[in-house]
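Only one protein chain is missing from this complex, and each of the others stays in its spot.
What follows is chain A.
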Amino acid sequence: MDVTFQFNWQAAFASLPHLVAGIPYTLLISFGGLAIGFFIGIFFGLLRISPSAWLRWPAIVYIEIFRGTPVLVQVLFIFYGLPQLLGGPINALVAGIAAIAVNSGAYISEIVRGGVQSIERGQREAGLSLGLSRVQTFRDIIWPQAFRRMIPALGNQGIISIKDTSLFSVIGVGELVRQGQIYIATTFTALEVYLMVALLYLAITLSLSIALRLLERKGLVGQ
C-alpha cells in the first residue's frame, strides 16, 4: 500500500469556491422542504389525534408510508417516476424540495402529535371552562406550549433533512455533494474535497443547532 499520500491543504482550499456554489441549493432544498414539511406536519399531526377515525386513518397511512420508505427512493420516484404519470419532466430542484417536504412532513407529524399530546389535560379543561372555544383553546393555550416542547425534536429533524439533501446528487441537482463530485472528476482530490464537503455540512448544521439553542432558551421563560 502506498502510505506516502500527503493531505493537500492547497487542493482542499482551492475546491472551496466551487463547493460553496452548492450551498444555496442545499439550503434551498432543505429549508424549502422543511418549511413545507412543517405545515404538512401540523396538518397530519393534528389529524392523527382527531377523535374521528375517518380523519385519523389518512394521517396514519401518510405517516407510515413516508416514514417507512427511504428518502432516496422517494426522490427517485418523484424525479424519474412521476414524470411518467404527469407526461412531463420535473425540475430536479422541485423534486428535491418535494422529497424533503413529504419525508420531513411525516416525521414532523409525529413530533406535532407528541407535542400536543404532552400538554396536560387540565390546560384544555381550564381553557374550555373559561368559555374559550375549542379552536381558541388550541391556538392560545395548547399550541404555544406544545410548540416550545417540539423545538428540540424539530431541530433534530432539521439537521437530518439537511443531511438527507446530500443524497439528491443522484438526480443531478447542484447541491454540495454534487458540486464536490464534479470538482473531483477533474482534479482527483477526493480526500480533500469530501473533507471540505463534510465541514461545510457541519457549518450549516452547527449554525442551526446554535440558533435553536438560543430560541429554546428564549422559549423557556415562564415554563
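Throughout what follows, contacts are C-beta pairs under 8 Å (C-beta built on N, C-alpha and C of every residue); 3 or more make two chains touch, one makes a residue touch a chain; residues count from 1.
The rule is short, and it goes like this: contacts and distances are computed from a predicted model.
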Quiz prompt | Name of the absent chain as recorded in UniProt (options "Urease accessory protein UreG", "BMC-shell protein BMC-P", "Amino acid ABC transporter ATP-binding protein" or "MoxR-like ATPase") | solution = "Amino acid ABC transporter ATP-binding protein"
Quiz prompt | Residue of A:V20, A:A126 or A:A190 in touch with the missing chain, whole complex considered | solution = A:A126
Quiz prompt | Option touching the unshown chain, where A:R48, A:R113 or A:R148 are the choices | solution = A:R148
Exercise. Could I get the residues of chain A that touch the absent chain, sorted low to high?
Key: 120, 122-123, 125-133, 136, 140-141, 144-145, 148, 221-223
